[in-house]
Each structure stands twice: as C-alpha cells, then as structure tokens.
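The complex appears here without one of its protein chains, the remainder shown in place.
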Amino acid sequence: MDSTTAYGAAKLGMWLFLATEVLLFAVMFCSFAVMRYYHLSEFHDASNHLNLPLGALNTAVLLFSSYTAAVAVTKAQKGDNKGVVRNFSISFACGLIFLVIKTIEYTGKAEHGMFPFVWNEHFYEYKNFLGIYYCMTGLHALHVIIGMIVMYIYGIRPAMNNRYSGRYYTPVELGALYWHLVDLIWIYLFPLLYLVG
Amino acid sequence: MAAHSASTTAGHEELNYLNWKTGLWSWLSSTDHKRICFLYLYAIMIFFVLGGIAALIMRTELATAGPTIPSIVKDSHTYNVFFTMHGVFMIFLFVVPGIPATLGNFLIPLMIGAKDVAFPRLNLFSWYLYVLGALIGAIAMMNPVDTGWTFYAPYSTTTDTNVSLMVFAAFVLGFSSILTGLNFIVTIHQLRAPGLTWMRLPVFIWASYATAIIQTVATPVVGMTLLLVIAERVFGAGIFDPTKGGDPVLMEHLFWFYSHPVVYIMVLPAFGVVGEIIPVFSRKPLFGYQMVVLSSIAIAAVGFIVWAHHMFVAGISDFSAKFFSIVTFLVAVPTAIKVFNWVSTMYKGSISFKTPMLYAMGFVFLFMVAGTTGIYLAMLGVDVYYHDTYFVVAHFHYTIQGGAVIGLIAALHMWFPKMSGKMYSETVSKTAFAVLFIGFNLTFIPQFILGMDGMPRRYYDYPVQYQTLHTLSTIGAFMNGFGYMLALLNLAWTAKFGKVKAPRNPYNSKGLEWQTASPPPHENFDTVPVVTEDPYNYGVPRHA
Amino acid sequence: MLGLLGEQGSDFAHKVDYAHDVVTIISVVCTVLIVGVMLYFAVIYRQRDGKDHETPHIHGNNALEVIWTTFPTLVCIWVAWLGYDSFVDMRTAPEGAMEINVTARKWAWDFQYKNGKRTTGELVVPVDEPVKLIMRSQDVLHSFFVPVMRTKMDVIPGRYTYEWFRPIKTGDFQVFCTEYCGNDHSRMRARLKVLPKAEFERWLADNSEAMKLASMKPSDRGKEIYAGKCVACHSLDGSPRVGPSWLKLFGKKGELSDGKTYVADENYIRESILNPAAKVVKGYPPQGMPSFQGQLSDEDITGVIEFIKTIDGTTKVEVSAPTPKKSAAAAGATPAERGKALVNDAGNLCSTCHSIDGSKLVGPSFKGIWGRKEKMSDGTEVTVDADYIKESIYKPQAKIVEGYGPVMPAMYEGKLSEQDINDIIEYLKTLS
Partner (left out) sequence: MSHANHHSHDEVGHIVPESLFLKVLIALLVLTVVTVLAAQVDLGKWNIVGALLIATVKASLVIYFFMHGKYENRIIWTYILIPFVLLAIMIGGVFTDDPFRSRPQPVQVTQQS
C-alpha cells in the first residue's frame, strides 16, 4: 500500500468509525425523544434544574478546543510540530476543564439529592430525565476522556519527537477528527438537555 | 490444526501462507487475512458445536410431551437456559461472524487482487475482541441467562440471572463485528487491483460490501441498546423499565433496528457465495449481473426500514404495523430477483455436480421455502396468528440455517482447495450433503405444521396433540446434526491427512482468487494482477 | 378451503384463512415452478462424459428482468392487501362490545367482568357477541393467543392493549401465552369457554360469592376460602386431619419430611398453597394436597395468610351447607346434570382431587371410572359400582385404590344425600 492509499484508507476508516459513534449516540437521542414525548412536563421542569451557565460555559470550552484541534492539523500539514503540541495541549487542557466543570455539575446535583440513578422522594418525577441525562452526559464524558488519550498518544507525544511533516500527519488528522466528534455530540446535547428539556 | 500439517513437506514445495511461518504463536500473532480466516473458523466452529448440542438437547426434551430427559433438562428453567444458549451462541458467536469473518477475510483481498485487508492489525484485533466477548459470555454462563437471545425488557431487567455480563459480551462481540465491517469497506474502496472497476467486482464482493455496511452502521445501535439494558439493571435508569416510567416497547424497537438488518449480515454473504458457485459450475456468465448487484444493495438499504415487522403484535400502534407491513414487502422483490437470476444462469449451461453446486442448488430450494414463508409473516393478519409460533421458528431456521449456514458450508467446500491446497472426497461430501439436507427438512417441515396448529415457541412443555410432529422434528434434528458432523469432519480430515493436492484452479474458474497458487503465498500474488474482463466471462460470445 | 389453520372460532377467522390459502397456493406454485425449472436445467444441460460443452455467452435479458421484477411486485401488493384487510378487521372492535379486563402475571391469567365477577385461568364468553379484552400485565411481557380465534396481542406492563373477537361457535378452546415470560411460560395457559347466551347470562349472574369476597377484609376473605376449600383437611382446633391443623400455625417451627426445618411465615404458607409438595411437614403424605396455583389469586392467598394469623383456638367456621343453587339447578335437569353440578360445586371439592380427563391428581381420575376394576391397597380387587362409590364418599378410608394415600376427608355424610350420590353416579357413568 503506498502512502497515498494508506492516507485515504485511514481517513475513510476513521470516518466510518465516527459513523458508528454517531449511531451509538443515536440510540440515546431516540430514547430521549421517546421519553420526552411521554414525560414532557417533567422534562421541562427537570431541565430547569440543570445549571445553564455551567452548561453554556462547557459548550464554549469544547468549541474552543475544537478550534485549536483544527488549527493543530493545519500546523501538522505545514510540518510545525511545535504548533501541533501547542494547539493539542490547549485542546487537552480544555478537555480537562470540561471534565472539571462536569464534575462540579454532578456533585452540585448530588447535593440537591439528584444523585445519579438514586431517586429520592422530591425528585422522583424527574427520574426519567435524570436517568437519560446521566446516561448521555456520562457516555459523552467517557468519549472526552478517550479523545484526550487519543490526542496525547497520537498527537502530542509524537509531535514532541518531531514525527510529523507535510508528508505524514495522518494520526494528527484522525485524532482531531475524533475530538471534533466529541464536540459535535455536545452541540446537540447542550440544547436538548439544558435548554428545551 | 488442519492447516499446520502442510509445513511438514515444505522442503519440496513453495512457501505458502500456511507454512512460511510455523508455531502456534505465528498464528495467534498473524495479521495475514488468510490465517485470521482460520482463527475465526476454529473459534466459530466451537460455538457451532456448542450451540448445536444445546439444540439437540432441546429437541430431545421436546420429543415427547412432559419431561423427556429429566436428568439433563431438569426443569423449565434449564430448558430456558438451553434455548437462550442456543440463540446467543448461534447468532452472536457463530452466524454473524460466520461467512464475513471467515470466508470474507479469506476471499476479499484475493478476489480484488490485494495483498491483505486495509488494516491487517485491526483485523487481528477484531479476532481478539471476538475471543474476549466469547470469554465474557462463557463467564456469564456461570449463572446462565434465561432471557432468550432477544433480551426483551422488562424480563431481562428483572430476572436474577447474569444478563448484564451476557449483554456486555454481546456488546464486545458487536465491536468485533463493527471493526471487521469497517475494515472490509475500506479494503474494497481502496485496494482493488488495477482495472477492477466496480462493475467488474465478483458478486461475493458486492454482497460482502453490503454486509460490511450493515455491520458497521447497525451494530452500534444494538450495542448501545444492550448497554442501556445494563444501565437499567444496575442503576435503574428508567428507560425500558415500565415501573420507572420507561417503555419496554422502545427496547424492542431499538433491538430490532439492529436485529432485522443482522439477518442480512448473515444471509447476504451466502447470496454472494451462491452467485459465485453457479456460474463456475454452469460455465455461464452470471445472468443479470447488474440486477444481482443492485438487489444486494437494495436488500441492505430496505433492511433498515422494516424492523417493526417483528413487532406486529407487540402492542405497537396499528398505524405503525400497517406501515411496516407494506415496506416489508419491498424486501421480497429483490430477493425474488436474485433467485430468478441464479436459476437462469443455468440455462444452456454445462452443468457439473460438484459438491458446492449441490449445496448451491439445495440453497435455492431452501431459500425459496424461507422466502415464501416470509411472505406469510409479512402479511399483517396472518402474522398475528403466526407470531411467536413454531412457524416463525421454522421460517427463521430456513433463512439462517438453510441460507447462511448452508451458504457457509457451500463456501467452505468451494474454496477448500484454495484454502488448504488439498482435494476432499466428493463421495463423502455428497453423502453428507444428502444427510443434512434431508435431516434439515425433516426437522423444520413438521415445525411449519406445528405453527399452523398454533404451537407457541419457547415452550418447555406442550399439549399432547403436538407430540407426533415434535418427535419427527427431533429425529430430523439428529440427522441434520449428523450431516453437519460428516461434512465438517470430512474437510478437517482432508486438511490434516488428505493426500490429493489441489491444482491452482481445479474448477477452471475465472475468479482472481484462482489465478494464484493453492494455497496462496503469504502476500497472495507474486505480481499485482491486472483485470481486463468481467468476473464471469464464461462461454462463447458467438453463441449469444 | 385448505383449512390449514384448523377450526375457525371467530367471525374474522375466515378472512385470515382466505389470505393464508391464497399465499399458500402462490408459494407452493412458485416454489415448485422455480425448483422445477432449476432441476430441469440441471438435467438437460448437465455435463456429459465429464467434459464441458460449449456454452453461450448470455449476460442477461432486460425484458426478463422487467417481467420478474414486476410480477413479484404485483403479487406482493395483492398479498399485502389481503393481510392488511384481515388485520383491519381484527383490530376494529365493534361499538358496544362486551369488555372484559384481563390481567396477566407470572404465570396465570385473571379475568374480571363488568359486574365484578373474577375468574382465573378460565375466560367465559357468550357466543355470537363481540368480546373486547382490555389487557395489562403486572410484571413482564405476556401475549394472549387464542388459536381458533386467530388473534393475539402482547400484554405489556405499564399500558393497556386490547384484542377482540366474536365467537361463532360454542365450545372449550385453548389459550396460550406466546411471549416468553420465564419459568412457567409453557404452563401459562387458560381455557376459553364459549357458552350459549342464556347459559352465559346465568353464569355471569352467579356472582354472589365473588362480590362478597371482593368487599371483605382480608382475614374474612381467608376464612371464607378456608370454609370452601381447606376445611376438609386442615382443622382449627389442633386436631390432625389429612394435613396439619392451622391452630397457632403462623410463626410455628417444625420439621419437614426431608429432615429440614421450616418456619411457617408468609412465604412458607404461600409456597405450600402454590406448590404443596415442595415442603411437606413430617408425618404427612407427600402428595396429600393439590396445588391451588391458578385457583387462588394473590389477594386470596394474602387473605388466607391473614386468616391463619387470627386463629386462636376459639375460631369457628361454618362449613357451607349445600348451596341453594343446587336445588335450583335440580329442577328440570337430568340426574347426570345434577350430578355434574354437585361434582363441580366448590363446596364439595371433588374436582380439587379428581380429574375428569384421566390425569392423576390426589385421587383417581373420574374418567372411565364406572365399571373399572381397581386394585386396592390391601391387594383385593374391586369393581366400581354404585355401592363402592357410595361407600367411598361416605367412608373414604374403607377402601383405598393402590397408589393413592388415605387422604380423602370423611365429610360428606350428612352433606350429600343418597339422591345426590345417585345423581353423581349418573354423571360418572357419562365420563367414559
């Protein structure tokens, strides 16, 4: 396999993998739609209990991290390994910030008695919303963590050893693609969970 | 096992993929698609045997009304465990990886003139995922699951057997399947030999391509659904459990969104196999090649919008039932087209009845039965009667056993000379075919009649009026099992001890895979082949 | 026409069967045709003498492709319409259909009628009247399938589903559960009894007992059940009968026949009612008690348990005297019919231990009993005649058929008259 074919194959493979990831979340979105259909008013009320400012902040953080990941690819295409390290590190840091904010949100809800999957009297009616909320954001957070690991292993670490050049930067592009997917999912999760409920 | 023996005579012959490296580790660490084919073949055969034993135990128990073999099936729970085992092993561990992961792995690179698949290491990783999934499933069997392979909520979320572990096993197996499919799609897109345009691809490649798409995009759906079942059991997520405001019918929807397309994962490659066999042994071009290709793609596409025909009496809305009944009939047409084209290929041919051809012809008959009984089940009013009766059981086994498994056995016979470099005994393989073909029909034709009489499925015990047919079916099942044993042992024995060397192209086929040595060298072709003609260019043009 | 699906019990069954016939004919013709053509080609175009002959280079034929795309499409449309049409019928219940509530649970079917009458395991409906079943489940998915009616619908926890049919003939029909629901899935069957209208009305109106039960507090309900079903074998004053006395039973500890110990708590009592053979108290016959699975509802069992808790040695129960219904039924009925009523009467308990279909329960089956030669446990042989039956009813312990235990209570003297016994004998004669 020559390098052009390998590059095309890797990219097509990555897109296919992203397709499967989207379909993993598709089940969640479909379940969300059905649950929302049956428990509309509960979903509205429960949605208002989420912390909108923190959610919005997290959206901004992820969008920004996506931007730096995109820039990292351009840097790699230009053979600028330092640029790859710099931009991916910012994305990585943004991922961390995202997770920290998410933890604050989770603990905040736990303090109010909205523990994951443990339904107390007061929030019993929100059980369906909270159930799917924790499933969706939990799975998404797992993807954030995987994305960060991928960025480190295939982006930051090789770039620190000057592995990439204008002729070979496939892993950077694939890692960035995966990170964009994490962002993409959140773009839908944010309004569905925090805004319209 | 079988294949190692070739290395003993390596001194006299050229190196091929079987003998260029030896030792168990050279197999377990091999990224060669042909060796991975064998890794899968051994693994799935273990589960074919286990699932088959479970089936025979069930059939024995059902031979008479009331307890038949209380020493083995001591109560209804044990019986429920056996049918769950049969379903889970046969579907997730045998038939789904069946043709794609074995023959698909072996043939796709060979048929498109490539050295290997696009991501050889990912290919090996898929196999290890499969093994991991199988091990988790085996551990789950410590407290065996009794839900049936469908894992319907809320039974699956409330029963106190090891459902969580078992569905997690299915999830892992799903990822093995996804990565295999992804690998094949990329391989077919990127690695075709020069001159091998899309319309020159063998139909097996087309079928595998359609299959791979379904594997890649449908499997995540069931994976996530099963994770939600775990979430329901462990956390009480409230999505499927009605006591928490969830909707069990939603679970059925999501489950069948994958599990209907999955029957095309099983059976499309078998269509491809038959499409390969019939032209070679008829010495004719495949009749209506474009229509055959198109119908594969159409089946894969339509397969995604018909899932709720498994749920006509599941409490879905009448509107939904009507909608899904009508779209279901859309699948019937491309399937019919395939059969017509296969039969027409034989017209004015020069037909030789080698074992693969017998299997292919048997396949046409079995699939006609499967297809026409499918029509009953697509018809709303009639399906209401037949749903969850033995008619469905029989129909399903005609499609999956008569389709996918017979397809797999046919393919193993067809490409056995290429895979092992030896020729098997035609007498034994034809006898085996006859036994398993008769046994198969004897097993399942009585089950159609049982279904007509209203016998429900998944019953440990039944009213005595059904006994005669059940007994017949049990006799058939043992015959069927014996036939499979004979067929597979014949191949295994030949691979290990066979003396007759296979020539490069024993059937005088035009297929690219036959143009290299038998067995092929490690990197398949000595020089990159260049394709200049259609895949089935048999016959004499002036006669056309 | 072909009659492949068997007896037709509902008015839309013929439509389903018609659709079924049409598709059967099409299927058989198509399969025979295609396989026939294949075999024909295989024979006439076979390779001869092991050598290939020249074959033409045919790639396809567009006209043929069009034909065999269009033809199946048209057939499919027709067949789809037939299926659709029959489905619409079975999903459209007529206005004013009689509604019956159906509750499915592991593993029994409960039916409740509009007037409050409840049954378990037996659905009784009038002939020629549309019946609509409103169904729900208490636990997991079930499915209500009546083959002769050609209808089926899953029963789902958390929502109502329905099905309807209009029976066109009287008789006794099988009901299956067809959605896998766990261990006793295959035993979760029920009978559908289609009665003539007048008889159904009479059956439905006879609801005094059920109505009374429903409004009682649990322990009274248990007492009522005790008097009807348990009194023959379990005393309230500590004296042993066929089974252990219920005096101060609740919370009692003791030894089982297998040497293990038991504590008579709720779960033990519940299990003993539903599965008596599982834990038998030491000194009592292992098969002495029939299972009440399907006869007592959860509420009934709770009632019995509550009643057992109240028994303190002063508790007295009036054993139900022959019910007035009997004398009402007696007028105008033949002796055999009167005997049947007596055998089936809940107060007499015959059918608890004696089947009429030949199956072996606690006692010998009534099927074919008249004139049968039975071997006794003391080795003698007895022909079942009027004297023997009379003796067996009044003094059950006198002669015991080999293989059965001395467990039948001596409670019928004074309860059943000689005339009653003669009626029962007439009925038994009909059970050949």
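Think of it as A, B and C in the order they're written, each chain with its own count starting at 1.
Please note the rule applied: a contact is a pair of C-beta atoms (placed from the backbone, for glycine too) under 8 Å apart; a residue touches a chain by one contact, two chains touch by 3 or more.
Keep in mind that this is a model prediction, so the values were computed, not measured.
When the full complex is taken into account, the listed residue touching the unshown chain is B:F257, out of B:F119, B:F184 or B:F257.
In the complete complex, the residue from B:T22, B:S320 or B:Q515 that touches the missing chain is B:S320.
Seen from chain B, the chain kept out of the figure touches residues 114, 158, 189-194, 197, 213, 217, 221, 242-243, 245, 247, 249-250, 253-254, 257, 304-305, 307-308, 315-320, 323-324.
In the full complex, chain A makes contact with the omitted chain through residues 1-5, 7-8, 11-12, 15-16, 19-20, 22-23, 26-27, 29-30, 33-34, 37-38, 52, 56, 59-60, 63-64, 66-67, 69-71, 73-74, 77-78, 166-167, 169, 173, 176-177, 180, 183-184, 187-188, 190-192, 195-196.
Just so we're on the same page, only the chains that are shown with their structure count from here on.
Averaged C-alpha coordinates put the centre of chain B at 41 Å from the centre of chain C.
The distance from the centre of chain A to the centre of chain C, each centre being the mean of the chain's C-alpha atoms, comes to 56 Å. Mean C-alpha positions place chain A and chain B at a centre distance of 36 Å.
Shared interface positions of chain B, defined as residues touching 2 or more other chains, are 246-247.
Among the residues of chain A, none is in touch with two or more other chains.
Listed in rising order, the residues of chain B touching chain A in the complex are 115, 118-119, 122, 178, 182-183, 185-187, 189-191, 216-221, 223-225, 228, 231, 235-239, 244-247, 250, 253-254. Chain B makes touch with chain C in their complex at residues 75-77, 80, 146-148, 152, 154-155, 158-159, 242-243, 246-249, 282-285, 287-291, 313-315, 318, 321-322, 325-326, 329, 332-333, 336-337, 339-341, 343-344, 346-353, 361, 364-365, 368-369, 372-373, 375-376, 378-385, 387-389, 452-454, 456-463, 508, 534, 537-544.
Of all the residues in chain A, the ones that touch chain B in their complex are 1, 5, 8-9, 12-13, 16-17, 19-21, 23-28, 30-31, 34-35, 38-39, 116-117, 119, 127-128, 131-132, 134-135.
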